[in-house]
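Every protein chain but one is kept in place in this view of the complex.
Chain nomenclature is as follows: A and B, assigned in order of appearance, with residue numbering initiated at 1 for each chain independently.
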Amino acid sequence: MSKIVEGLYYTNTHEWVKVEEGFAFIGITDYAQESLGEIVFVELPEEEDQVEAGEEFSAIESVKAASDVLSPITGIIVLINDDLEDAPELLNEDSYENWIVKVEIEDKTELNKLLNAEEYKEICE
Amino acid sequence: MFKYLPHTQKDIQEMLEVIGINSLDDLFSEIPSDLLGHELDIPKAHSELEIYKRFADLAAKNKYLIPFVGAGAYDHYTPSVIKHIISRQEFLTAYTPYQPEISQGTLQYIFEYQSIISELTGMHVSNASMYDGATATAEAMFMATNVRKRNKILISKTVNPNIINVVKTYALYHGLEVELVEEKDGITNIEDFKNKNSNEYAGIIVQNPNFYGIVEDYSDYRNILDETKGLFIMNHDLGGLTILKTPEEYGVDIAVGDGQTLGIPLSFGGPYIGYLASTKKLMRKMPGRICGVTKDSEGKRAYVLTLQAREQHIRREKAVSNICSNQSLMALFVTVYTAVMGKEGIKEAQANSVNATHYLYEKITKLPKFNKVFKHDFFKDCTIETSLDPKMINQKLLEQGILGPLSIGKYDESKKNLLLFSATEKRTKTEIDKLVNVLEAL
Partner (left out) sequence: MYYDKLIFEISKEGRKGFSLPKSEFTSHKLENELLRKSDALLPEVSELDVVRHYTNVSFKNFGVEKGFYPLGSCTMKYNPKVNEDIASMSEFNMHPYQPLESVQGTLEIYYETQKILSELSGLHTYSLNPYAGAHGELVGLMIMKKYHMDRNDLLRTKVIVPDSAHGTNPASAVVAGFESIEVVSNSDGTVNIDSLKELLSDEIAGIMLTNPNTIGMFEKDILEIAKLVHDAGGLLYYDGANLNPILGLARPGDMGFDIMHINLHKTFSTPHGGGGPGSGPVGVVEHLVKYLPSPVVKKVDDKFIIEDTNDSTIGQVSHFYGNMGVVIKAYTYLLTVGKENMGNIGRFSVLNANYIKESLKDDYLLPIKGICKHEFVFDGLIDKSEHVTTLDVAKRLLDYDVHPPTVYFPLVFKESLMIEPTETESKDTIDEFIKVMKIIAEEARNTPDLVKGAPYNTVVKRLDEATAARKPLVKYRDLLE
């Protein structure tokens, strides 16, 4: 059973969002990293890029698969986690500790459309 | 019974019984009957003896001409060793290395091939090869427009027109725009490039040595492109890279070209091989297969296809290219050629070709009806102007068993008096003198 952390927002495409002071940290869920298998590369966007809710901003590659990461919310990327450039396997080790981007949230109401831990759990079952 | 089909009547009966059907026709019972039963109108089966006879007849209808033309296909010498190695069934009859444990042979030579391409071009990483130099150039255009997210590309008019045509075809259907940069005195007009270059273009494609054989100096291009974040794509003769300044030294982002100049037989245009190499930064945006080194579970060095997530069998419609495998056996060809000719041999073959071409150039341009036209130095193709009809020239040469120059007028009406000659290390002084004598008599 893959891990789901309480208190985060989730998408049905297996991304999570953690909100801190008007900023959103975005990553992929444990379920996502498990299905991908050994992650070998994370294609990161550039800081100051604009992201749209539901649109891809990163791609994650494992040995035998590739998956786009969709942004759960709209906003400007203020920080990328460049540790992932040299150590993409961090996402396998702990996908909740290792966020991919930090985004300045444009419209907080978008968060209401996301899933809570309970709802996300149902999707993974 | 037929030699490629081993089943006896008894085998067939036993197999049908296991399947639980009565006849071979029952295997096709779901196919609508309208679709079955077409009476084929094709040749009868030939025994091996008849095959040899048939091809002897066909061979007799071909007439070998001594080539004095290159323009993308060069008559270099092929050492005997190569044919024997690439005919080994282990290489010839394998498919692409899906199971690395029993494909270490293929994977190792691909790794050696990539190493050779990297050494020659100076680039960080080469893919496992592509169809030919022209399609590799088109793939480089896709790569550049994809990386820069711009849908226009510049290409110099001094690139071989066949390559320009292929690039244009690929661009047209993909929805890209190709803008030509003018030529001046046989080289790319750098002023025109500067004028046209803008951040609407993903970059520029140039060739070295160019279509006219001229070795262009592209030293200023990197800086010009940096102003617009444009990518620098250079198509370069592979053999020539043992001597000439490398794409890496010019600051190129994507190096492409044809590997035919490493001893691959002319073979009426194919199979040849396209190479594509790039920088570390763009490695994951490259089309085609890439082989890497790893270890097995016991710690032994081994080779494996890597970065496969870029490829069509995983990414499907999001793949960076639709290419499936590579021109593998030709990659082995190039690798063995490089091994047997070695560091000195390739250089010597290329230098001898340059020397022969310059001898030819000086001799022909001393004839009254043939003139020098460009002032720049050239490699193993040379452009010569004539006051004669190119068609007539080639007809006369054909009668003497000589394949004459390419008439550049075929591609550009305004250059109908220009002829493109070439000589390789295979051409002797006697042969060149004979060519000159025929021309002199015209």
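The rule we apply is simple: contacts are C-beta pairs under 8 Å (C-beta built on N, C-alpha and C of every residue); 3 or more make two chains touch, one makes a residue touch a chain.
Computed from a predicted structure; not experimentally measured.
Considering B:Ser267, B:Gln400 or B:Asn437, the position touching the chain not shown turns out to be B:Ser267 (whole complex). Contact with the chain not shown here comes from a single listed residue; of B:His358, B:Lys372 or B:Lys416, that residue is B:His358. Even with one chain removed from view, chain A keeps its contact list with that chain: residues 38, 40-41, 61-64, 88-89.
Here, only the chains that are shown with their structure count from here on.
With centres set at the average Cα position, the gap from chain A to chain B is 43 Å. Partner chain B is touched in their complex by these residues of chain A: 40-41, 43, 61-66, 68. Touching chain A in their complex are the following residues of chain B: 284, 307-310, 314-315, 318.
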